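Take this structure first; my questions come after.
Apart from one protein chain that is not included, each protein chain of the complex appears where it belongs.
Presenting chain A:
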Amino acid sequence: MEWLISIAIGIMTAAGVILTLRARTFPVVLGLTLLAYAVNVFLFTMGRLNSGIPAVINDVQTQYTDPLPQALVLTAIVIAFGMTAFLIVLALKARSELGNDHVDGIHLAKDEESLKETVPPRQASQSAGGKF
């Protein structure tokens, strides 16, 4: 079981890193999500892998698994979800304000060309204000 989980964590981390290094916001969001999943599984396994053993102490059981990593993972999952949701909203905002989904905004000549044809109303009014 150990090698299976380690390989899974490794693949998820590698995929997450590759996606995060892409230049578009959507792959970056996906990459960060994968990284968050990888780290959650990693945290979980740090309490050592046991199957069929409870984390809550009762009168019957003699063996227990470490409950602390489960508490940590729970916190980490909540935080990661919140952060990912925020990043998605920010990426959408950036898409509408910067004109495309490149992480640096408009920087390709082609994008600028295409933007000229469909000028957002805010920019149009600004340039008009400058002329008159």
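We take it that a contact is a pair of C-beta atoms (placed from the backbone, for glycine too) under 8 Å apart; a residue touches a chain by one contact, two chains touch by 3 or more; residues count from 1.
Quick note on the criterion: contacts and distances are computed from a predicted model.
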{"item": "Per UniProt record, name of the chain withheld from view [\"Monovalent cation/H+ antiporter subunit D\", \"ABC transporter substrate-binding protein\", \"Pyruvate dehydrogenase E1 component subunit alpha\" or \"N-acetylglucosamine transport system permease protein\"]", "value": "\"Monovalent cation/H+ antiporter subunit D\""}
{"item": "Footprint left on chain A by the chain that the document does not show", "value": "16, 20, 25, 28, 32, 35-36, 38-40, 42-43, 45-47, 68-69, 72, 75-76, 79-80, 82-83, 86-87, 90-91, 93-94, 97-98, 103-105, 130"}
